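Note that one protein chain of the assembly has been removed; the remaining protein chains are unaltered in position.
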Amino acid sequence: MLELKGLSKHFGGVRAVDGLDLRVTQGEVFGLIGPNGSGKSTVVNLVCGLFPVTAGQVLLRNEDITSLASHVRVACGVTRTFQNIRLFGQLSVWQNLWVAQNAVEHRSEGFLRRWLGGPGRAREEIDRILEFSDLSGKRDELAGNLAFGEQRRLELARAVVAKPALLLLDEPAAGMNAEEIDQLDARIRKLKQDGLTVLLIEHHMELVMAVTDRIAVLNFGQKIAEGTPDEVQTNRLVQEAYLGVAEAA
Amino acid sequence: MDFYLGLAQIVGVHTLLGLSAYCVLLTGQVSLAQAGFFAIGAYVAAMLTVLAGWHILPAIAAASFVAGVVACAVGFPALRVKGLMLVVATLAFGEAVRLFFFNFDYQVARGEVKIGPAGGEGFRQIRFFPEHGWSTLDVLLFIWLFVALVMAALWWMDRSRAGAVLRAVGEDEVAAQSAGINVTAVKVAAMTVGGLIAGLGGGIFAHYTAHIEHAQFGVALATFAIAYPILGGLSSVFGTLIAVIFVQGFLIEGLRFLGDWRNLLFGGLILLAMNVRPRGLIDAATIAGIKRLRIRNREPGNARTQGAE
Partner (left out) sequence: MSYLDVIDTLQSIADGVLSGATYSLLGIGFTLVFGVMHKINLSYAAASIGAAYASLIVLSVVKAPAIFIFLLAGLSGGIIGGVIYIVCFRFIPQANPLATLMSTVGALLLIDEIIVHATVGIPVPYPALFSDVIVNAGPFTLRGDLMFMFALGCLSMLLLLGLLYRTKLGIATRAVSQQPAAAQLCGISIPRVNGLTFVITGVVGGIAGAMIGAAIGVLSPLLSLPLTTKGLIVTVIGGLGSIPGAIIAGLLVGGFENLFQYFRGVTERDLYVMLLLFAFLVFRPGGIFSPAAGRD
């Protein structure tokens, strides 16, 4: 599904990502972990197109998307969430989803209908996602007025509503309590069941170990380990890099 | 009575100007170029009716089109220039347009008289309305027909996906891009639509005022153009309309007994308004409140109402 070849990103003298090779197969939940500053968020920004690459390639379903603009990549099937929530605060929950809804199947509706028409067929789709995210009761609420947990759910919903093939989650569990993390876990599993491929950046080790199929570990922009959760947990290099992260129970 | 009709005409034309800025402001671009597009519309329409003998309808249509094309051309380089630099760039563009017309001389002899734009002196004798026997009331209705059309179109756009997309771009371009929106296309489109509306307004303005000159289309007008939507609030087209009524009414009529002090109070009033209601007269919270009131009045005990609470 996703392949990174020799991916590099330099900010002046800083090598945020350095010659990264990665393969994510379709339908798996792939975790990307590493200490702070190891380049995880930068990888997400490179894959979704917010930063131009310094070197290397990003391949989606074996097609080179490295030079495509962000919004075009969304049309190709890659969406993402943001670490610090970036919702459209002055728009309602419903509108936040409506705006992001650019699913390929709706394109056949024609330009005028899609842009100048009312909700129409889109309504069912959005309502379904609202239910999935437990936000049905808040559809007309301004996104900026939501509670933190609700905003996180909306952030995820917005990434899902565009019917992506690959979903990039940038620290979705940050700031969540245990109950919310369990719900997030359940949602990710459900998305996987529906056929999505997920690239998960996370610091929360319990979640990562529980929900991912494979993990890669970054440090200083380079991959230092890759494998199943068990393999990675027992890897000495990883333990050294993290220094003091307790092994998941 | 004629006086109030005249006031209503001014309000109508300025509403068009304000709405052209509204469009562009929604996408987060602060454009001081709307007065420039307005000027282009005015001169083009006037030249078409006076020098080429066109009827006013195709003339303002053409004026609108030309202004739209120019706006589209401005929209692209405007993308390279973000935030407050855009304010300066559009200000400079507007001034450049004004200076162009200041130096623009295109006179044609009709009999013994020379007609046409005459540089610093402006363009006189734009007499389509009187020549065709339009009364003040006729002109007024003509103006407000277009105001109504434009407002209806923008109102519809606001309720459609396009409206939400415009606002999303205005709020957070990065998030919008990542949600699949072609931000470039949206911003240029908004600028173009703004240009079309401003050109329309300018074309109408030239004919009801019968004499246009460069000084009318300067920084002051450009500032008024964005002042209306900002003061009225960007959440609804009606905000702009109310702001125009308030500003023009206030300046010209309302507090007439204050005489010269009106202008003084005007600046002070803007300061007060922005401190007390930074999001404008009609903001998102107001609209949400109005919606809740309407739902509550119509269907008490509706499950939706409880959800919205």
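Order as written gives the chain letters A and B; numbering starts at 1 within each chain.
Just so it is clear, a residue touches a chain if its C-beta (ideal position, glycine included) is under 8 Å from a C-beta of that chain, and two chains touch if they have at least 3 such contacts.
Since the model is a prediction, treat every value here as computed from it, not as a measurement.
Visitor: In the full complex, which of B:Arg124, B:His211 or B:Arg279 touches the chain missing from this view?
Guide: B:Arg279
Visitor: Where the complex has a chain not shown, which of B:Leu57, B:Val174 or B:Ile290 is the residue touching it?
Guide: Missing-chain contact among the listed residues: B:Val174.
Visitor: Quickly run down the residues of chain B that touch the omitted chain.
Guide: Touch with the absent chain occurs at residues 25, 30, 77, 80-81, 83-85, 87-89, 91-93, 95-96, 99-100, 102-103, 120, 174, 218-220, 223, 226-227, 230-231, 234, 260-261, 263-264, 266-271, 273-275, 278-279.
As a convention for this text, only the chains that are shown with their structure count from here on.
Visitor: Which residues of chain A touch chain B once you look at their complex with the stated criterion?
Guide: 48-50, 69-72, 74-75, 79-80, 82, 86-91, 95-96, 98-100, 102, 114-118, 122, 136-142, 158, 162
Visitor: Quick one: in the complex, what on chain B touches chain A?
Guide: 156-157, 159-162, 164-165, 167-168, 171-172, 174-183, 235, 284-285, 288, 291, 304, 307-308
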